[in-house]
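Presenting chain A:
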Amino acid sequence: MPNFIMSYLGSTVTPGEAGSQFWALIYVFIIFGGVSVAVMAMNWLERKALAHFQQPIADAIKLMLKEDIIPAEADQFVFWVAPLIGLLTAFAVYTVIPFGPSQAVSDMNIGILFMLGVSSLGVLGIVVAGWASNSHYPLIGALRSSAQMVSYEVAMGLVVVSAILMTSLNENGTGTLSMIGIVRAQEQQGIWFIFKFFPLGLIAFIIFAIAMVAETNRAPFDMAEAESELTAGYHTEYSGLRWSLFMLAEYAAMISVSSIAVTLWLGGWMRPFLRLLHGPSWDFIFSLFPGLTFLGLAAIAFIGVVRMPAHSFFKIQKIGLAAFAGLLGFIALLLLVIAVAGRSADTSVGARLNESIGYIYWFLFKVAVFMYLFIWYRATWPRYRFDQLMRVGWKVLLPISLAVLVLTAIVGVLVS
Partner candidate 1 sequence: MAPVGTPYFFYALAALALVSGVLVITRRNVVHAALALIVTLLSVAGLYLMLYAPFVAGVQIIVYAGGIMVLFLFVIMLVNIERSSKDRRFNRMWPVGLGAAVALLALFVFAFTKGKTLFPDRMMSLPESSNTQQIATMLYGDAGKMGPYTFAFEIASLLLLVAILGAVIMTKKKI
Partner candidate 2 sequence: MVPVTTTHYLVVAAALFVLGVIGVLTRRNVVVILMSIELILNAVNLNLVAFSRMWGNLHGQVFAIFITVDAAAEAAAGLGILIAFFRNKETVNVDEIDLLKW
């Protein structure tokens, strides 16, 4: 046996030429296994390297400089107007979102109605974009996407109504449609609506969370715009700046529906454990959170600076990141100073500033948790097929949301 191996290792010709089938077979196995492992490693390496290469600012500059291609037979005016409709409706929802008790653009009395109306207008932008591209794939993608959005709007509207029902269970027995009024109702009743009438609030929140992912065409409901399914769906024919408008509208819609979910169920701008851990000392501890968060972010940026390779190519990046870390640290210091200075409960400017910063911070913190969940869903879950998607929307979510609405009304009447 050993001289068999030595005979191969000492030879100067390949096994194929030497006629040795055994070693040729061994070679084949090595190549097959090795190439498979190398392909897997290469795939992983490509994603890692691309993630380091791709940066948002470079992406934005590239999109603005790309050539603006319009299909030949497309309807020019409608092609131009479609991304604008999506963008305008995505941004219009922000006029009713409250970051604090007085930190909103306007407190409409029909805030929730406005939000529902504007998001149903967003469907029009997608339909019109698919039509204007004058091509099959965008048209099918647009029809599917808008059918999906319309279906999940129904369930979304019903659970929103059940959340508004819960606002009417306060002392004077009147509910309100205004967003600030809904958070005030949660404040008055001392409980976030997600925990009210357990498990009704929780089920309503879960239905809204599912419906909002479907409304914004995000994974796992992104059949209409997935690259492997429909060549990017309704925005296939859009390039450069127009496509970036669609992406902007999509991410803005994600943030706005997350804000709606936070306002309706998670207590808006209220800090956690408002009833359980109350009192000035607990208020002070919770008011330190904004400063500590920025301190943590500054520390992460600083660790990134330290971990960079010590090469002359990276000097500018290091300086930039160190400056950013310094800025974050400065903001953290500022917030901590405000938190300490506004500790007293009088109505000085420092105390009011401290309160406002606290409200905005807790609201944005909850919205940031939702945004991270969006990315987590996209990475983890496989896509729904389109008929499964419609089945879930109509046959699962709609009956459950109707049941939640009826049960909330019954329990609300029984309790008061």
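Here, a contact is a pair of C-beta atoms (placed from the backbone, for glycine too) under 8 Å apart; a residue touches a chain by one contact, two chains touch by 3 or more; residues count from 1.
Keep in mind how these were chosen: all candidates are chains of the complex that A comes from, given by their letters.
As the structure is a computational prediction, the values presented were derived from the model and not from experiment.
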item	value
Result, touching chain for chain A in the complex among 1 or 2	1
Residues on chain A engaged by candidate 1 in the complex (per definition of touch)	75, 77-78, 81, 108-110, 113-114, 116-118, 120-121, 123-124, 127-128, 130-131, 139, 143, 146, 150, 174, 177
